[in-house]
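For reference, the structure is listed below as structure tokens.
For this view, one protein chain was removed and the others were kept in their places.
Up next is chain A:
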Amino acid sequence: MESSELKGGKDSQISDELSELRMESSELKKAKESPISDESNRRSSFPDEVLDRVISLLNSHRDRSSVSLVCKDWYNMERWSRTHIFIGNCYSVSPEIVARRFPKIRSLTLKGKPRFSDFNLVPQNWGADVHAWLVVFAAKYPFLEELRLKRMTISDASLEFLALSFPNFKALSLLSCDGFSTNGLAAIATHCKNLTELDIHENDIDDKGGGWLSCFPESFTSLEVLNFANVTSDINFDALERLIGRCKSMRVLKVNRGISLEQLQRILANAPQLTELGTGSFTQELAQRQYEELESAFNNCKNIHTLSGLWEVKGLYLPALYPVSTRLTFLNLSYAVLQSDELAKLLVHCPQLRRLWVLDTVEDKGLEAVGSNCPLLEELRVFPADPFDEEIVHGVTEAGFVAVSYGCPRLHYVLYFCRQMTNAAVATVVQNCPDFTHFRLCIMTPGQPDYLTNEPMDEAFGAVVKTCTKLQRLSVSGYLTDLTFEYIGRYAKNLETLSVAFAGSSDWGMQCVLGGCPKLRKLEIRDCPFGNAALLSGLEKYESMRSLWMSACNVTMNGCRLLAREMPRLNVEVMKEEGSDDDGRADKVYIYRSIAGQRRDAPSSVLTL
């Protein structure tokens, strides 16, 4: 999965879980109290079998949560028919509670650490170890088929335990996880006889070599999805080639950069049925004949709609992709160092593109080409190639952003890293593209104003929230005063996730957000002047949210203690710096609702208040 969202779509509302459990007790009471005649009337008009059938067709977690709140009958029917459970915060509920309520789970999606752990803001041994879950599930769900983890810790021992405990296990997806090595992957390959999916994406792996891939037995033929793009060690190509040859149903294959162009050609020749391809290194010196073979191999792949990889790409060979580019809907060039003209030339052949990820080496000119060639574009992500070299100003600017917005009116997801931006440009962008659901703008120098007017970037984000009524996710940056947060609180009625860094003038800013955004679920704040007053203004709000993160703000230990005292159903965790005193500033605070109580596996550096 290239996208940062796990399969499973929207979150199941743990608030729904929470309120369901409260409902459970109150519903039980009601059910007992209501006259029997009413109940039988209801039932006779709607046979259980029909209800059961209807409910089992529901996939969305939000729908299922809503259904379960209707009445006790529906609650029971829903819980017996649910096969996939999504848990957005592994500490909000315990595996025992899950197992008690849902007897038939076959697929589990778990998210662990706070998102800022991706950026090294969370201590190494913070927690989110999946093992306890596996132990419970091995007993309660021996028929478990799928496990998708994001920001969890999983050890090699756990991977082996997983491989041995669930004979029907089919799909493993690890995104941004840590704690394991390639030995764990070997265990999966060795023991999971029915594996269909192995998706290892951007994890902190202890890479001990590529031998794991050779552990798939010769009798193994079921693999459909294999993503090892970010498992760096070279694997045995013969083993890979044979594996692909046996797995006739393989549709997603993403190899690592150790795979050469020549090897890629052989893979494609054997697997023309692929729908998603991640290439290896795209830079080998090819003879004319080899190049033609490569081009021909691509030509035979009529089903590829997603393309990624292209490590160390040489623009010279990009034309080999033209046969597949016309059908591409998702092109991930975020690890390909391309210049603007190289990208432009390629994009001429990609008219169907819906999602595009690029590096900022393509510059504004490259983005102009995006605007000119990709009218159906819905998602754009521009990553910085060289984020820490401040002397050299390159990359993309507001001009590129605006150019894309003119050419791509359907744009609704943007992640944009840049070094300069203006209020006017952002206003223009959202005017052209009012349907943004995800707007993540990162002006890379903290606290940088509009570089033309020198004003704060308040009006930019004001324009975003005023115009984009469907906005669900917002990341702000640049120099921002409380006005930005006033706007957000007042206008962002559908906002669910907000990320704030180096912004705001006072507690008022955060208070606006907490007092406004009715659908807020995740709030993460770093290096802002928000203190206890702001923290405590959200007391009731936090129970309807998944979590709040505040680091390097002005919150103190006493403020956190107060919060913990007032709201017993919240876990208030403080990550302490070594040697700092107990009454001073609370440097990193993570607050989340939970029906599982305090967690018992917190390291010594994490204090639960």
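Methods note: contacts are C-beta pairs under 8 Å (C-beta built on N, C-alpha and C of every residue); 3 or more make two chains touch, one makes a residue touch a chain; residues count from 1.
The criterion applied here is as follows: contacts and distances are computed from a predicted model.
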Protein name (UniProt record) of the chain left out of view, among "Elongator complex protein 4", "Aldehyde dehydrogenase", "Auxin-responsive protein" or "Ubiquitin-activating enzyme E1-like": "Auxin-responsive protein"
From A:467, A:511, A:547 or A:571, residue that would touch the chain that is not displayed: A:511
Residue of A:99, A:376 or A:533 in touch with the missing chain, whole complex considered: A:533
Residue of A:213, A:294, A:307 or A:483 in touch with the missing chain, whole complex considered: A:483
Candidate in contact with the missing chain, chosen from A:332, A:448 or A:547: A:448
Residues in chain A touching the chain absent from view: 116, 118-121, 124, 176, 202-206, 230, 311-312, 334-335, 337, 383-394, 417, 442, 444-449, 454-456, 479, 481-483, 486, 499, 501-502, 505-508, 511, 526-527, 529, 531-533, 536-537, 552, 554, 556, 558-559, 562, 577-580, 583-585, 587
